[in-house]
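For this depiction, one protein chain was excluded, whereas all remaining protein chains were kept in their positions.
Every chain is named by a letter (A and B) in the order it is written, and numbering of its residues begins at 1.
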Amino acid sequence: MTEQEVDPRFPDPGDTPVGEVPGPDAEPELPTRPGILRSILRRRSTVVAAVFILLLIVVALAAPLLAPYDPTEQDLLIRLQGPSGAHWLGTDDYGRDALSRLIYGSRVSLWAGLQATGVALILGLPLGVLAGFYGRWLNVLLTRIMDAMMSTPSLVLAITIVAVLGGGITNAMLAIGLVMTPRFFRVARAGTMDVRHETYIEASIALGCSTWRTAVRHILPNVLPPIVLVISVSLGTAVSAEASLSFLGLGVVEPTPSWGSMLKTASSNMSLAPYLVWPPGIMIFLTVLAFTYLGDGVRRALTRSRSGRQD
Amino acid sequence: MDLAKNRDVAASDTVPATAKDSAPEAVSGAERPTPLLDVRDVSVEFPTAGRDWVTSVQNVSFQLMPGESMALVGESGSGKTVTSLAVMGLTEATGGRLSSGSVTFDGNELTGRPAKEWRKVRGPGMGMIFQQPIRSLNPAYTVGDQIAESVRKHLGLSRRQAEAKSVEMLEMVQIPRAAERAKEYPHAFSGGMCQRVMIAMVMACNPRLLIADEPTTALDVTVQETILDLLRDVQQQTGVALLFISHDLAVVAEICQRVAVMYAGEVIESAPAVDLFFRPQHPYSSGLLASIPRPGLSVDRRLRTIPGGIPAPGTWPAGCRFAPRCEFAQSGRCDTTHPPLDVVSTGGLSRCLRADELALDGVVT
Partner (left out) sequence: MLRYAGRRLLAAIPLLFVVPLLVFILIDRAPGDQAVVLAGENPTPERIASIREQLGLDDPLIVRYFDWVVHAIRGDLGTSLLSDQRVIDLLLRRMATTMSLVLVAMVMAVLVGAVLAILSAMRPGGFFDRFINWAASVAIAIPAFWFGLVLASLFAVTYQIFPPFGYQPMSEGFGTWLSYLVLPGIALGLLPAAEVALQLRSALGQVLKTDYVLNAEAKGLSRPTIVMKHGLKNAAIPVITVLGFRVAEVLAGSVTIEIVYNMPGLGQLAVDSVQNRDIPVLLGFVLFSTIVVVLVNLLVDISYGYFNPKVRS
């Protein structure tokens, strides 16, 4: 029944976890390695996501130029005013301009995402390679610890860490970074174990190359592609987590504007100023979505180029 | 092997009419009984990776009388399974589409009918057993439950009646301790036992046609024979017609009255089993016969294989599709003209331009 194996009646949309937008650009392509970037940019959704993130970065960098007002300047005479020509998105309970706070908030979000992802990467990648490379008790021990971390509710873990270290955005992001570490660990460990017993690695160890050298030259290239995907997804998670913590008052310290803390303000003024709820939430949503779509585009391009290399 | 006895029944061989090859002959339909199954000019296409559709079965025609047993024989990739699935109306369910032809069952044309009507025929009309019996049973339900669900649906039995029926059917296929085993899950059954369960499941609805797609291929050699015996018994007891799909002519010889050989998506020879075995009219059939392992022959004659492989759908040669592998092929003739399926001197059908010129080897006795 070989004919049944080719089975396009089941396009299996669920197979692709996120961001499947069926379109004419879905046909299988087998690009060569230098073509990966082009292959990533072939999907329209990936391009839109990448452009959105680039714009967000520009807005964050140019915030002082773009924001019409000082985001922390209070004017109690105009508190909780709806959108108007002077204040496009209205003002909050201290009379601060919501648009300016939204623009400056992108700085906090992106910076928070970078910090948390950086922490997770710096901890998870080397530990994962180490566990996968040495194996034995070290592998067992590290894997156990990471599994324990993974099965604890992430926000509970983050809250605990914040409770111990104190609030503030850096501590909060350290917490989120720790929570995301197992993801990087797992991928790095799996990627290392994949190639650990390949002959070229055995050979390079036998030739007396230092383990460090072997790891960097031979293992990293195999581990990095899936890590790129985890980075993208983690950036989205971190942005979302920062918003949650700041909303709970465990993230940024007032009066620094953050999308999460803006939602906190919106929450306590919901009946008087319902318009405050929308912009920060939509920005968080779009940012998370963009990172997921970007990650998905990278994943597709990588699997495609990999199947291409295997002739 | 009692081939001679089969001759009379085999005489009911029909002349298929293929669209381009030969105009429908004036078959005197009045004096002949209506066939149980009438497959005409069926072509099936499957999509390729590049979104094109490629034909994998082309203009296949054959008929099956009530109670008759017929084999579709060919190597894997010849289109036999695709053909049998088309008969069951499962082409779409496996991702393909019927691009031409019709399937008429018991006088009712089923092609183009809504899925609902097909579902009424599958079960009480025709049933199918598959090559992988273990994978064909749902691991999450007991075998008794899986037999019972068809009879409840098609025969309208109550839950209790259906349970009794499933035990009865398991007894019929000679599964010991049937009542207990009905409550067990498929993983507790061996491959041969699973195939018995499959037969029980299909026969529970009293179908008029049983399609068996390589029913013994995946099984242990020692078990194969018992399953074939069982199929023969079942056929004798119930009078069900059998469409037997196989790559193994030795197996076919034991169970079928008529044989249609398929190659590269089309029928290349169709004849009563005895004729085909002793006087094959197509070099490919002759080659298949020669490749049957026979004990007692010298090593050099024991196993002859046909060189080369079956061309994949979409890469079929323009002329005779077997020509590139055929030791009798004539260039300028066989590689340019696509031969029609024509009546040959033995009275059977062959898709070989040189059928009447060649004296091909049959089974050496």
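Here, contacts are C-beta pairs under 8 Å (C-beta built on N, C-alpha and C of every residue); 3 or more make two chains touch, one makes a residue touch a chain.
Computed from a predicted structure; not experimentally measured.
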item	value
Selected residue (touches chain absent from view) among B:121, B:256 or B:289	B:121
Option touching the unshown chain, where B:130, B:189, B:263 or B:316 are the choices	B:130
For chain B, residues in touch with the removed chain	88, 90, 93-94, 115, 118-124, 127-128, 130, 132, 135-141, 149-150, 153-154, 185, 187-188, 198, 201-202
Residue ranges of chain A at the interface with the undisplayed chain	1, 4, 7, 9-15, 17-22, 148, 151-156, 159-166, 236, 240, 243-244, 247-250, 263, 266-267, 270-271, 274, 277-278, 280-281, 284-286, 288-289, 292
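Assume only the chains that are shown with their structure count from here on.
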item	value
Distance between chain centroids, defined by C-alpha means - chain A, chain B (Å)	55
